[in-house]
Structure formats: structure tokens, C-alpha cells
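Scroll down for the structure; my scribbles are underneath it.
With one protein chain held back, the other chains of the complex are shown just where they sit.
So that you can tell them apart, the chains are marked A and B in the order they are listed, and the count of residues begins at 1 in each.
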Amino acid sequence: MRTRLSGALLLAAAQVSTLWVVLTLLLFAWLGRPLWQDPAALASLAGFSWNPAAGQYGLGAMFAGTLLLSSGALALAFPLGLLCVLFVLALGPRVLAQLLRQVLTLMAGVPTVVYAFVAVWLLVPWLRDSAGVGMGFSWLAASLTLGLMLVPTVALPLIGVLAPADASLAPVCDALGISRAQRLLWVTLPAHRPLMLSVLLVAAGRAAGDTLIALMLSGNAPWLPHSPADPLRVLSAHIALSLATDTESTAYAAVYASSLLLLAWVSLSHLLSRRLVR
Amino acid sequence: MNKHRIAAAFAGLVTLFAATHAGAADIDAFKGLSGKLDVAGGTAHIPVVQDVARHVAKANPNVRISVSGGGSGVGIQKVGAGLVDIGSTGRAPSAEEVAKYNLKPFQFALDGVAVAVHPANPVKNLSRVQLADIFSGRVDNWKTFGGADQRIHLYSRDEASATREVFVDKVLGKGQSPAANATVVASNGAIKTAIARDKGAIGYLGLGYVDASVKPVAIDGHAPSQENAKSGAYPIVRGLYFNTRGEPNALASAFYRYLKTGEGQSLIRAHGYIPAF
Partner (left out) sequence: MTRRLIERAVIAASWLAALLLFALFATMLAFLAVHAAPALDGDLLFGDADPWRAMIGEEMVWDGLWPALVGSTLLTLVALAIALPLGVAAGIAQAEFDSPALRASRAMTDLLSGMPSIVLGLSGFMLIVLLRGVWPDANVSLLLAACCIALLILPYPTVATRQALLRLPATLRLACDALGMSRMQAIFHVYLPECRQGIGAGAVLACGRALEDVAVILLTGAVASFGVPRSVFDPFEALPFFIMVTASEYRDEQQLARAFAAALLLLGLSALLFTLARRLQGKSVR
């Protein structure tokens, strides 16, 4: 009896996420009505021009912005995170490795708003005045900051899982005369590809969903950037910005469309990567 | 909820009779009241309400005022749903919003919109035509206006910003937008931080936010000051509003009454806004 009850509880717990995702989808689909009921506005959604005053509600630029910023940030965070994992588990001296692990843990608790805040004061002026990158607030500035913010998201779960796994391989590898670095690089890591993918996905989700770094650093221009030095606007920042709009307007309804689009993108990327891993 | 309020007000009345303090201070607007007053919405009002909350708490600990942000739209939605007593907006609520939620707007202050540049920039005055040239991207070097040979970096606000709406209406003309490559920042504080660190910068922000880190420029010879904004000589001004659903309740009206007193007005002024009474 007790077994059956705890089994049922476990299964119920597993469905909380399902429940919430479905609820959110239904809620937003319902709240977005003003937009779905306006054919002209609906048709403009897929475009690249966001100008509510002219009845244009194109989310194309913001969607592209989300893709560009996420990929920029992940391109930095994933290799950097992986290298940190290697350093902590095998390559670094014990003291430094422990220190790095603690720094990573601490970094996970630094609010994104603090990263963004510091970057506005240090990174942006540096990019503009020393590196000569446009006005500073840009795809590049946001990518670098977001990338740094994501390093612990990549590294910590990998460390948590790989440390015991790596240790369990130690006796065999020692007997074969394989060094710690070699063991990690050629045995442990390749054995955990699915894990790395899932970590990458979590990081990608955070990259797409982060609001404050994008809002404070990307420059938020609702257009397609021509280079990393240009500003761009991402969906999450667009949602935050639009929350100030007239709540009865079509532009406000576009908040829900943006949310749905963002969710659609996240699920699509999950589906795609699942296919790839098979 | 209402029953609680009435009971609380009654309890407050008892306290009123028990009160020994008899001087007629401005804060007496809250005398005898008790309960919670929740305010939410645009962020511009936060410091003002916070100050009121502090004064009230000292004079009458039975009244607790909470202040929250989120944006003007959130404020309207929250007050519309009854989650808060007052929704604050940095713009007048739209006719649709007023109709849907039976809103009663109360304009408590005016906020001048200042145009600011980096403190090292020698430019002191710009005409509205020059501003239009700058913000539409037609002129892109400070040399044109007697400044250094330096590219002009435009800082603007998002489409939902009331500050931007007023600025665009008065400078570029209704329905126009600033140049597409302008950096868009999300708040008055953020635009100030950005301008203070960029030699080529120009942007616009609420007058109350201007401090020594940025330099405001005169427009058509009129310096952006509270006096000029009030007299109408300075052209770019927006209103700040509190909105209640239906008539304001006892605490909300006490809050309004207090804002209208000398003490209330000086609080509004202390944060750089112009009392609208």
C-alpha cells in the first residue's frame, strides 16, 4: 500500500512540469486573442518590422535576435565551461581546482542583473573606446556577458556527474598506465555525450530566456544586425519592454505571441537535438 | 476585504480619539486610518511613494504602504484586477483602459524630458530642428554643432516608453521614429549610465534623473528646469498618474490629499518632478 502510494506520488511529481507548460500555453493562447482576431496584425507578425504606431507587429527581428545572441553566448560558454571542468577534475593543481570549483559555484549565485550592471560600466566603454566596436551596446557585448554568466550552468552539472564517474574509471585506467588527463579526455568525456547535450540544452534555454543581460546590454534596436558590433533585440527583452504598453492594445497582446514564439523555439531546439543525438 | 477595511477604519477612529498629538500637520491626512495601501506600476513613482510611506509609518504605524514596479501596463492590470489599490503610470491611461477597468486617473506630477550629453561635450544649446536632424540620423557628427570631430551616438527608449512618446511627438513629429540604429535602453537610470560613459552620446531622460554625471542641453534657448517646464517655456513634458479602479478608497484619498499638501508637494519636488496641482 505504502509502496503504491509513494509510486503514485512520484508519478504525480513528474507531471508537474507537464501541467505547468500546458497551462501556460493555453493561458497565453487565450490572452493573445486581440492579436489572433485582427487579420492585418496577425499577418504582420512574421515580418521584420516592429512599429505598433503603424500597425506592424513583426517579431522576425526579435526572433532572429534571440537566435543570434544565444548562439553567440553558447559559443563562448560551452568551450569555456568544458575547459573549466577539465581543469577542476584533472588538469589543474588540487588547490586551484578546488578554488575554481568554488568560484564557479559562487558565480551561479550572482544575479544576471549584477553581470549586466558591471558589464555596462566596464565592458561597454571598453568595447567602444578601446576595441572600437560601434557604440558598445551590441550583440557582442551581450554575448560576452551572457556567455560568462552561463559558464557555471555548463560546468557545475558536468563536474557533479563526471567526478564520481571519472573516479570509478580510475583503477582500470591506472592499471593501463593512462594519465588523469588522458582518462578524462578520451574515456570519461566521450562516454557522457548525452549528458553534455542535456547540459548544453539547459544552457541554451537560459540563454534564450535571459532577460536582464539582453535588456541592459544588447542595445534593443528592433532590426536585423549587420555585424556583432550592431545592437539587436531579443524576444525576452521585447516582452519586458512591452509590459509598459497600453494593456488593451494589440502591441500588448504581442507580448503573449512573443512568449509563445520563445517557447516554440525552445521546444523545437529540444526536438532537433534529440533527433541529432540518436 | 471591504469588511476588514471598515473594521480597520473603525479601529483607527478609536485610535484617533486616543491620540494625544493634536497639532495640525500635513501628515494628518492619514490620521485615524489604518490598513494597507498597495501601489504598483511604472518605476518613476517609486521614490515618491517610498518617501510618503516612510513619513506615514512614522506618524501612523497602522498604515502600511507597499510600492512595486513592473511597468505602466502592469500597474493598470494590477489595479484593474484589484491586486493593488493604485496603479501608477508614466502616461495617461488610454480611453480603452479607462473604460474597461473604470479607472479614475489622478495626475500628481509633471516630468520634464531633458536632452542630455556627455559632460565633456561643449554643445550647450540645440534647436528642435537640430534635434530632429540628430535623432533621425541625418546628422551624425558633433562637428556640425561646434563639438569635437566625434560620431554622434544616439540613445533612445523603447516604443512603450512614455518618455519616448513625448520626446518623439515634440521633436520628430507624431508617428515618426528615431533612427533604427539608435541604442535602445530600458530606463531613465540606464540611459544616464550610458550617456555618462560615452563621449559621443546624446539621449533623453526624465528631468528628475539628471545629475552631475550628464549634461543637459537647452532646447531653443530654454534650459530644462522645473520652472521652465511648469511655465511651458520648456516644451517637452509628460504627466505622471496614479489610477484607482472606481473612486479612490479612504487610504488612497488620504494619500492624494497628502500629496497636495505643502509637505507632499515638496516630496514630489525633491525627486525632480513638478507637482501638478
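Throughout what follows, contacts are C-beta pairs under 8 Å (C-beta built on N, C-alpha and C of every residue); 3 or more make two chains touch, one makes a residue touch a chain.
Just so you know, these numbers come straight off a predicted model, no measurement behind them.
Novice: Hey, which of B:Ala44, B:Ala182, B:Ala201 or B:Ile219 is the one touching the hidden chain?
Specialist: Going through B:Ala44, B:Ala182, B:Ala201 or B:Ile219 one by one, B:Ala44 is the residue touching the chain not shown.
Novice: For the chain left out of this view, which of A:Ala40, A:Val113 or A:Ala131 touches it?
Specialist: Selected residue, touching the omitted chain: A:Val113.
Novice: Out of B:Ala57, B:Ala92 or B:Val139, point to the residue that touches the absent chain in the complete complex.
Specialist: Of the candidates B:Ala57, B:Ala92 or B:Val139, B:Ala57 is in touch with the missing chain.
Novice: Contact with the hidden chain only, please: which subunit A residues?
Specialist: Residue positions of subunit A that touch the missing chain: 2-3, 6-7, 9-11, 13-18, 20-21, 23-24, 27-28, 31, 79-80, 83-84, 86-87, 91-92, 96, 99-100, 103-115, 117-118, 121-122, 148, 151-153, 156-157, 159-161, 163-165, 168, 181-182, 185-186, 195, 198, 201-202, 204-205, 208-212, 216, 235-236, 239-240, 243, 255, 259, 262-263, 266-267, 269-270.
Novice: Hey, which subunit B residues sit against the chain that's not shown?
Specialist: Subunit B touches the missing chain through residues 1, 38, 40, 43-44, 46-47, 49-50, 53-54, 57, 61, 64-70, 74, 77-78, 81-83, 186-190, 192-193, 208-209, 211, 213, 271-272.
In this text, only the chains that are shown with their structure count from here on.
Novice: Distance between subunit A and subunit B based on Cα centroids, please, to the nearest Å.
Specialist: 34
Novice: Over in the complex, which subunit A residues touch subunit B? Could you list them?
Specialist: 50-54, 120-121, 124-125, 128, 135-137, 215-216, 219-223, 230-231, 233, 237, 240-249, 251-252
Novice: List the residues on subunit B that touch subunit A in their complex, please.
Specialist: Contacts found on subunit B: 42, 70-74, 76-77, 80, 90, 93-94, 96-97, 100, 153, 158-162, 175, 177, 180-186, 190, 193-194, 197-198, 200.
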